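This report concerns only the one structure given below.
The other protein chains are all here in position, but one chain of the complex has been omitted.
Order as written gives the chain letters A, B and C; numbering starts at 1 within each chain.
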Amino acid sequence: MSLFIHLVRTDLQIAFRHAGELLQPLWFMALVVALFPLGISPEAAELRQIAGGVVWIAALLASLLGLEAVFAHDEKTGRLEQWLLADASMLTLVAARLLSRWLVSGLPIVLISPLLAIWLQLQTDALVVLSLSLLLGTPIMTLLCALAAALTLSSRQAATLMSLLVAPLYVPLLIFATSAVKETQAGANVDMQLLLITAMLVLAVTLIPPAITVALNIHLRE
Amino acid sequence: MNIEWMHGQHAYYIFTAYALTLAIVVYCALMPVLRRRALMQNLRLQQRSKTVAARRHD
Amino acid sequence: MPAAYLNASNISYERHYESVFGALTLTLQAQDMLVLSGANGSGKTTLLKILAGILRPTSGHIKLSACHYVGHQHAQQPQLTVLENLLYYLRLQGASLNRCAAEAICLQALADFKVAELATRMAGNLSAGQLKRSALARLLLCARPIWLLDEPFVNLDKHSINLMLKLMRRHCAQGGIAIIASHELGLADLPDSRHLRLPLRNQPSD
Partner (left out) sequence: MTENPSIWQRCKVWFHRWGSPAWFYRTSGYIIPWLWGLCFILALPGLYLGLFVAPADYLQGDSYRIIYIHVPSAWMSMMIFALMAAFGLIGMVWRIRIAETMAICSAPIGAAFTLIALLTGSLWGKPTWGTYWQWDARMTSELVLLFLYIGVMALYQSIDEPRKAARSASLLALVGLVNLPIIHYSVQWWNTLHQGSTIKLDIGESSMDTSMLIPLLLVVAASKFYYAAVLLSRSRGLLLQQDQHKRWPQELWHANKADPT
């Protein structure tokens, strides 16, 4: 267990050495959300209508940024190869990397979402559900993005390819999350949507790390 | 035998649908055969050039 | 140091469906030192990576005790200091010590390589030679019987090469195995080492 904590701490140490870079996805997300009132209309009624979808789509796009930091940098320096010589199993190393990646890129999105929801005139109860759905949804996004990063490790144009691979897999998450926000605006009960997102989270947490390990083995050990 | 749909108001949609399908189906089936034919051609060429070169030596 | 053994039976490797080297059998025991030589592309690095367990051979199997592998890449995170990089690898290779004991081992390893003064420098702004020496310091972190070194002498100055040779001899004397892929290594430098020359294969495997 101490190895897991040490790995996560080292990853965070690396990330915070250049804290400025961490905020870049957040600036991007804030920018995308700020464009919608300019593009569509500043009226509260209309903005409320699209608020859930806009914040979620901006979050999905923001999660696609900076993905080369997940595996590609380590593969270039040769650190990823040393993972194979480590004492711990590949799964633990991948799990540590995923946790540190979520803390660095997923959690900030959840923390900034209330501000963005206010920009889009979202009522408070819908805002709470939005943040809750993001809290459950961002780990799934991090897992899917890490899988795409592992799959495109030896690809030529990895950045553009990753978004192409990940976007179709986001569809169920986007559907249930945005409908959760819309239903709360309409005053309905949204436990069903949030429970479904939690179910997707559990499915992702159990199935995706082994898939990432297989993908890394394909790229490192072939 | 009812073929009056051919000049009905839906004829355009049915014809385009079948034409597009045929085009995709033929393209998808023909591409590999043409590519393989070209590859076989240049393999034969390689083979013949090798035999000619061998004959010139001995 | 646990007992050192390495036996690989008819391992071969194919890349782009062309075999890089044919069926190769290799058995080494304690105190053996093997120098791999051969033209570029003859598969020296591939063989080392297969022995290290990084690459999976197309056929054949390998049994060996724990190994260190130092390749061309320096495997260090540019945003971390040299000491932090070594701490990372010390933990990765299974040592669960408190912080100051771990740092003592890392500093000792760096001292052995005469790079102790680089400990707090960022790996990002080191020269190639310094990076190579701090990467080689990884070998001394925890006692693993087999050393697999790919071109260990590249970017090293005269003094460091002698230091490296001394450390290798000491490692083998203590019952370890060292396999070095290198061009510059003449026979004189390591008199008691075995030699393996990898032929350059260009005929495709059937």
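Simple rule for what comes next: contacts are C-beta pairs under 8 Å (C-beta built on N, C-alpha and C of every residue); 3 or more make two chains touch, one makes a residue touch a chain.
The structure presented is a predicted model; accordingly, all values stated were derived computationally and were not measured.
K.L.:
Missing chain touches which shown chains?
P.N.:
Across the whole assembly, the hidden chain touches A, B, C.
K.L.:
Which candidate, A:Ile5, A:Leu91, A:Leu111 or A:Val214, sits in contact with the chain we can't see?
P.N.:
Of all options in A:Ile5, A:Leu91, A:Leu111 or A:Val214, contact with the hidden chain holds for A:Val214.
K.L.:
If you put the missing chain back, which residues of chain A would it touch?
P.N.:
That gives, for chain A, the contact residues 147, 151-152, 154-158, 161, 164-165, 167-169, 171-172, 175-176, 179, 200, 207, 211, 214-215, 218-219, 222.
K.L.:
Mind pulling the chain C residues that touch the left-out chain?
P.N.:
Listed in rising order, the touching residues are 15-18, 204-206.
K.L.:
Contact with the hidden chain only, please: which chain B residues?
P.N.:
1-3, 5, 8-11, 13-14, 16-18, 20-21, 24-25, 27-29, 32-33, 35-36, 39-40, 43-44, 46-47
As a convention for this text, only the chains that are shown with their structure count from here on.
K.L.:
Report the inter-centroid distance (CA atoms only) between chain A and chain C in whole Å.
P.N.:
Going by mean C-alpha positions, chain A sits 37 Å from chain C.
K.L.:
On a C-alpha centroid basis, what's the spacing between chain B and chain C, in Å?
P.N.:
53
K.L.:
Quick one: which bits of chain A touch chain C in the complex? Just the residue numbers, please.
P.N.:
Residue positions touching the partner: 2-3, 6-7, 10, 13-14, 17-18, 74, 76-79, 81-88, 93, 220-222.
K.L.:
Which of the residues in chain C come into contact with chain A in the complex?
P.N.:
For this pair, the touching residues of chain C are 49, 52-56, 67-69, 71-80, 84, 87-89, 91-94, 96.
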